[in-house]
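Read the structure below first, then the notes.
A single protein chain has been omitted; all remaining protein chains appear in their positions.
Order of writing sets the labels: A, B, C, D, E, F and G. Residues in every chain begin at 1.
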Amino acid sequence: MSETPTGPPVPQDPAEDRGVPLELAAVAELDHDRTRRRGYPEAVYCEGKTAAQVAAIAAAVRDKGSGPATLFTRAGGEHVKAVLAELPDAHYDTDARLLAWPPTAPPPDGGTVAVVCAGTSDLPVACEALLTARYLGRPAELIVDVGVAGLHRVLGKLDVLREARAVVVVAGMDGALPSVVAGLIAAPVVAVPTSVGYGAAFGGLAPLLTMLNACSPGVAVVNIDNGYGGGHLAAQIAAPPKD
Amino acid sequence: MSETPTGPPVPQDPAEDRGVPLELAAVAELDHDRTRRRGYPEAVYCEGKTAAQVAAIAAAVRDKGSGPATLFTRAGGEHVKAVLAELPDAHYDTDARLLAWPPTAPPPDGGTVAVVCAGTSDLPVACEALLTARYLGRPAELIVDVGVAGLHRVLGKLDVLREARAVVVVAGMDGALPSVVAGLIAAPVVAVPTSVGYGAAFGGLAPLLTMLNACSPGVAVVNIDNGYGGGHLAAQIAAPPKD
Amino acid sequence: MSETPTGPPVPQDPAEDRGVPLELAAVAELDHDRTRRRGYPEAVYCEGKTAAQVAAIAAAVRDKGSGPATLFTRAGGEHVKAVLAELPDAHYDTDARLLAWPPTAPPPDGGTVAVVCAGTSDLPVACEALLTARYLGRPAELIVDVGVAGLHRVLGKLDVLREARAVVVVAGMDGALPSVVAGLIAAPVVAVPTSVGYGAAFGGLAPLLTMLNACSPGVAVVNIDNGYGGGHLAAQIAAPPKD
Amino acid sequence: MSETPTGPPVPQDPAEDRGVPLELAAVAELDHDRTRRRGYPEAVYCEGKTAAQVAAIAAAVRDKGSGPATLFTRAGGEHVKAVLAELPDAHYDTDARLLAWPPTAPPPDGGTVAVVCAGTSDLPVACEALLTARYLGRPAELIVDVGVAGLHRVLGKLDVLREARAVVVVAGMDGALPSVVAGLIAAPVVAVPTSVGYGAAFGGLAPLLTMLNACSPGVAVVNIDNGYGGGHLAAQIAAPPKD
Amino acid sequence: MSETPTGPPVPQDPAEDRGVPLELAAVAELDHDRTRRRGYPEAVYCEGKTAAQVAAIAAAVRDKGSGPATLFTRAGGEHVKAVLAELPDAHYDTDARLLAWPPTAPPPDGGTVAVVCAGTSDLPVACEALLTARYLGRPAELIVDVGVAGLHRVLGKLDVLREARAVVVVAGMDGALPSVVAGLIAAPVVAVPTSVGYGAAFGGLAPLLTMLNACSPGVAVVNIDNGYGGGHLAAQIAAPPKD
Amino acid sequence: MSETPTGPPVPQDPAEDRGVPLELAAVAELDHDRTRRRGYPEAVYCEGKTAAQVAAIAAAVRDKGSGPATLFTRAGGEHVKAVLAELPDAHYDTDARLLAWPPTAPPPDGGTVAVVCAGTSDLPVACEALLTARYLGRPAELIVDVGVAGLHRVLGKLDVLREARAVVVVAGMDGALPSVVAGLIAAPVVAVPTSVGYGAAFGGLAPLLTMLNACSPGVAVVNIDNGYGGGHLAAQIAAPPKD
Amino acid sequence: MSETPTGPPVPQDPAEDRGVPLELAAVAELDHDRTRRRGYPEAVYCEGKTAAQVAAIAAAVRDKGSGPATLFTRAGGEHVKAVLAELPDAHYDTDARLLAWPPTAPPPDGGTVAVVCAGTSDLPVACEALLTARYLGRPAELIVDVGVAGLHRVLGKLDVLREARAVVVVAGMDGALPSVVAGLIAAPVVAVPTSVGYGAAFGGLAPLLTMLNACSPGVAVVNIDNGYGGGHLAAQIAAPPKD
Partner (left out) sequence: MSETPTGPPVPQDPAEDRGVPLELAAVAELDHDRTRRRGYPEAVYCEGKTAAQVAAIAAAVRDKGSGPATLFTRAGGEHVKAVLAELPDAHYDTDARLLAWPPTAPPPDGGTVAVVCAGTSDLPVACEALLTARYLGRPAELIVDVGVAGLHRVLGKLDVLREARAVVVVAGMDGALPSVVAGLIAAPVVAVPTSVGYGAAFGGLAPLLTMLNACSPGVAVVNIDNGYGGGHLAAQIAAPPKD
């Protein structure tokens, strides 16, 4: 099998156009400017990328050297191997499917972020939010299994919730928890719908709509299963005052 | 303008086929057998019917004479006039947009039906459910404005809710109330989504999905704004034991 | 590969935060209070949970000891192994993909629940409903393959249907059976749509909408393929009178 | 206000391009060839056309002279006036919102078309189907108010239904009637969903999906509220054999 | 592992309730009456059934003995093995994923059914329609790869299309072919949308909507990928006159 | 016409149950506790309420006396009259369709809220957000007509945007502006989709999805046209530190 | 009624913030740079704007003086009055609901744009496309009523279609025409779906999906009823070569 076409006029091979395959320039132009411009570094969303593409990006991250940690999110088995081959000391969290390099998070600063997880099945998304908030520099803590089917569980955590500067609520199925939490506290609630549930949850559409229609004001909604986005937004809300 | 076609072969006018216009046979075959078969009489859903059609049905109801009350639901101004012209002593409730004839409800029998209304805008649907349950023979009461944005309001009604044999919960927007109520009581919850809310409520789709995905088991869902259906189902659930 | 980040400041590992992995506190806070509050125990929805999480929950159930049976629903192969490793005498039903421990159901009490299954492909959902009703204490029986394409089949079961205090109707495709059954009986119909059907069934959306729009009042709808929810609701409807 | 732009270069007025306004060439090119090609004349769908456009088409129909009747469907008040001004002897049916010219239908030929109407609110669509079948030359009859909530009503019409060469079933809400009818007869069922129903009928989407998923084979589905299309298809199915 | 619960009161095992597993009574009640009632035998939709269930049904079909052929549609590899184990001389068509027993189709009778296939990827659905029409007794023929992107291809088949008593058009992507074909012939068009296409075909939703909105009257739509339904409907349309 | 049913047993009139009509207890239980619990007062969403209901609520607000201003949002003509009859000195903003009483906003405190309006048609929603933020105590300013079709317009406002503690971006049509803004600043962006646009905007669904899928992290989404919710959330984000 | 709040601290009235009401700065920042940047002037989409806002924009257009014509699209009656009050010599086309000022279009340059209109009801959208193309400087012509139900009509226009550099095809209902046209010519087809059709057209969703799934490559799709966008895109495609 010949992958190289023959005879003139040669069709320009796009792989050639794009330079040496799997070098960074071929697949991505990292937004190194983002930290300066926004105060937060760019993250790498692994899903939909090949392992080779992720490896090339990891190598470029390594070459750039120190600075705020770069996060690799939604990393499957092959992605994890690819990152660790380039960045052996990266921190890897299996629950959150997330890697970070450099592995150490900055010292916590700003207000506290509370991450509330409605059910056990929502835990991977909640963990991704939790780690994201920590790597962006916030103190963050996790509260598990406090769905509205047993209200006493969430009411028992009110003290913690009222201490937080931002609360991330992760919930699938009916997605009712953010409405309940927002009705009890002064801080903004970042609602993350998950794809957990029976058929009519339609892959997270049901809790997404619930959260957008929260009867309590103060609920900010992000994409389905997007723990990274929820943690990032909460970290921005809880950021320390600018001097 | 000639509405009667001329010349042979004459097209058979469907109005003629169906006999004298606006007599009952032309538009409806009442299910008089329903009470015997199901124990509950047929109701007349007025929306989408002309005033003349409703009048013809009201006349037939009158001619059939006494028995359990026939309900005319979703009655607009013209429908109300049409029914009252035939059945001047019919009971008419403006909030519920409902008429009943004979006007008296049967003596309350069976378990209590509690109708819970999340917000003021949901009131017409809640009233329709309340009256339906009463006209089908159940003791029924209304609890208003207890949305989840202020949990203390619903928690303050727990005694009443726990007394009921069936609870109808009417809610728009996030539709989160049935999940919360069902998590607190032993009786079945009949959830009625309403079309109240901002754009992403999509005419009631959002609370409908929320209710179908209730994380508390024991939530039965009926159609959007269908207070009649909610009250009917609750009346069946709370029916007295058969001998 | 190092999963432990090095050097100060150490990012707080969420797994550490949450204590020893796979102990119950890490993943779930069981609602032991539910039986007292609602009269029915909590069930464990296995789908979306890891085997280790399910095992931890099963161990906690075992440690709590006797009481009403806990159900593990939607159990895949790994979940079944995990539960049986902790609770070797649990009852396991392959059709319903359900485990129960303690394995014995309570003596039947209250009205009868009839579970009607429209087609053979709907059988797993119907079995889940049937077992749920029995483990919640109701006498329950199954009627199979009585779709509306052959009306004589459902009409031949009218005696059984009219004896029941609640009828669960499980159907995919057009979902027309609940309308037909509800039109024939006095008891409430709990309609469970299934994801069985050709493309335009859209994973159960079609029968779900059909059931929500049932032209016969008295149809309560639950989530797609949610046999557990259907059986639970029917058990509540058919509950014996409170003293 | 000047509607005529001035000064060179004059923008070409599209009205001028298209010739004298409201003459037929300006708005429509009638498919006079259709009767020869298909055996059935073109119909004029009035909704979305201005009264002036409909008048121009009516004048062209008049000028073409005799032949099979042209139908004007979905005619609102202004459309009716416009047609009758040009074709004063046109037949007009208020229920079906349909006009026909020449007013006389052809002598009935071919098999019988039965039009079944589930509820009174579906009557306008059913009448449109009935008249369409008759004007295309079929014997046709109407059966009203036989929804599945009272099965005895449709079962009482089985003799008529089994005589028909094609059965049009018009239904809103759950749209379950075509499945039931198709399961009882040998002839094809043409199912016409209507936009009648509570919110989750979504303007006819619910019965449309029900009909597409009919568990009885032999159900042909047309567009929502499209009585014309249902009657036309039935007329084609019941056409007499070609010589 | 114990699947048999111990100790009184024993929960009634649904498998026991339903008798000996995998006997027909356990999973299906064949509609043997259908041929007498409708003139066409019941078919077995294999998708969603276990191989054991299909085998039990096949055995029941064998025991019932001769008569019109029973079709097993949407048969996957395990289903095929299960049927052929019970009915070794069944006819099996790989393209259509369909089995028939007895294997011989009836002698062709009635009008011709033409099955038109828009693209090569639609072929499995078209073959299912073709074989269904033949096994229900109609002469039927297949026309391939005549999509509207090259109109000359369909125009070149006009003679064949105009001979048919019913035309089945199978198309994915834009689903435009039925509109074009219906505009050219007098016979009814049965349109079968397929799930073939790029993302915005949404699993067949796009061609389904196209076909429901066909600007040419005379298009009957069935479910996505439902070649069986399309062939069945066409066979009914093209049925010979009743005596 | 008699609205009072006659003869025993009298059906309990729900209007009676609920006390004297149009007194507050009949329609709403104000959440006076909200300010203490959350720090922000309850608002009154007028749409879907009758003028009489709004008047009753306004009277109750007046009777409660001073405190943080109560907002009446989405007020139509009749609502405005009803509020001003009870609260003649209420502040009324026609663009935002919003009333406030007491009319004076608190002195600005906390970080600045910037409200960015993509197009002129989005202005009512933007004004509602602006006023809400001010009445909840934040300094807030409006930036108009800076859609992405002319990037230089938004780039020209970067200084103002980078000063804000929270930025509300209101946009219809493609809803692309929040992604662009979030990519340029460190503060959280609250995105409010509007229902402005051509058909495929589907009443705001298109910009809603765009915003949920923003490729820049840091975008919080609220309901369609929900300027109140956007302003409320921004005010919470920009709240002054708790002591 | 007082619209001016009293007492310090005065809430900043957003109307004041935004300067004198109804001056341009209050509602819009015109993109005067667009013509230089893109070669085409900005248009004003009137729908959703108040008459006063449109008047302010029209005055600004007048003050800017000559240059390429500014188009005001989707102008309702009040918008038309507002524009003509400021720009009395503007050209106004009733079919297209469009105004242009200065009224004269530029001399035609570049390739020809053919605008094809499937049905009479699609005419307003087609006229908007036609005029837009002309005002952007292209020669453009209109072809009416050539739907695929009568293929001979479109085939009879092949010569004109093959002369065009870009073809705009405007169609509702099944939206099949662009596929057919694109299959016959070399030039790109700009497809504009319209909201014309029966219920399952879902406001233009059906033809939109059809066009996106066109089996002929070379079909570019724009928004529903967006004649302006279709004409604009075609004008860009048919633009004369840059020097």
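One rule holds in what follows: contacts are C-beta pairs under 8 Å (C-beta built on N, C-alpha and C of every residue); 3 or more make two chains touch, one makes a residue touch a chain.
Owing to the predicted nature of the structure, the values given are computational and were not obtained by experimental measurement.
**Q** Under the definition given at the start, what are the shown partners of the omitted chain?
**A** Within the full complex, the chain left out of view touches A, E, F, G.
**Q** Given the contact definition stated above, which residue among E:Glu47, E:Asp145 or E:Glu163 touches the chain not shown here?
**A** E:Asp145
**Q** Could you tell me which of A:Ser179, A:Ser195, A:Thr210 or A:Gln236 touches the chain that is not displayed?
**A** For the chain that is not drawn, the touching residue is A:Ser195.
**Q** Taking the full complex into account, find the residue in E:Ala100, E:Ala114 or E:Val192 that is in contact with the omitted chain.
**A** E:Ala100
**Q** For chain F, which positions touch the chain that isn't shown here?
**A** 118-119, 147-151, 155, 173-176, 179-180, 182-184, 197-198, 200-202, 205-207, 209-216
**Q** Tell me which stretches of chain E touch the chain missing from the display.
**A** Residues in contact with the chain left out: 84, 88-96, 100, 103-108, 119-121, 123, 127, 130-131, 134-135, 140-142, 144-146, 149-150, 152-153, 172, 196-201.
**Q** Across the whole complex, list the residues on chain G that are touched by the chain not included here.
**A** 37-40, 43, 183-188, 190, 208, 212-213, 217-223, 228-229, 232-233, 236-237, 239, 241
Here is the rule we go by: only the chains that are shown with their structure count from here on.
**Q** Would you identify the chain whose Cα-based centre sits farthest away from the centre of chain D?
**A** The chain lying farthest from chain D is A.
**Q** Taking each chain's centre as the mean of its CA atoms, how far is chain A from chain C in angstrom?
**A** Roughly 33 Å separates the two chain centres.
**Q** Report the inter-chain centroid distance for chain D and chain E in whole angstrom, where each centroid is the mean of the CA atoms.
**A** From the centre of chain D to the centre of chain E is 29 Å.
**Q** Spell out, as numbers or ranges, the residues of chain C touching 2 or more other chains.
**A** 119, 149-150, 183-184, 197-198, 200-201, 205, 208, 212-213, 223, 229
**Q** Write out all the pairs of touching chains, ordered by chain label.
**A** So the chains that touch one another pair up as A-B, A-C, A-F, B-C, B-D, B-F, C-D, C-E, D-E, D-G, E-G, F-G.
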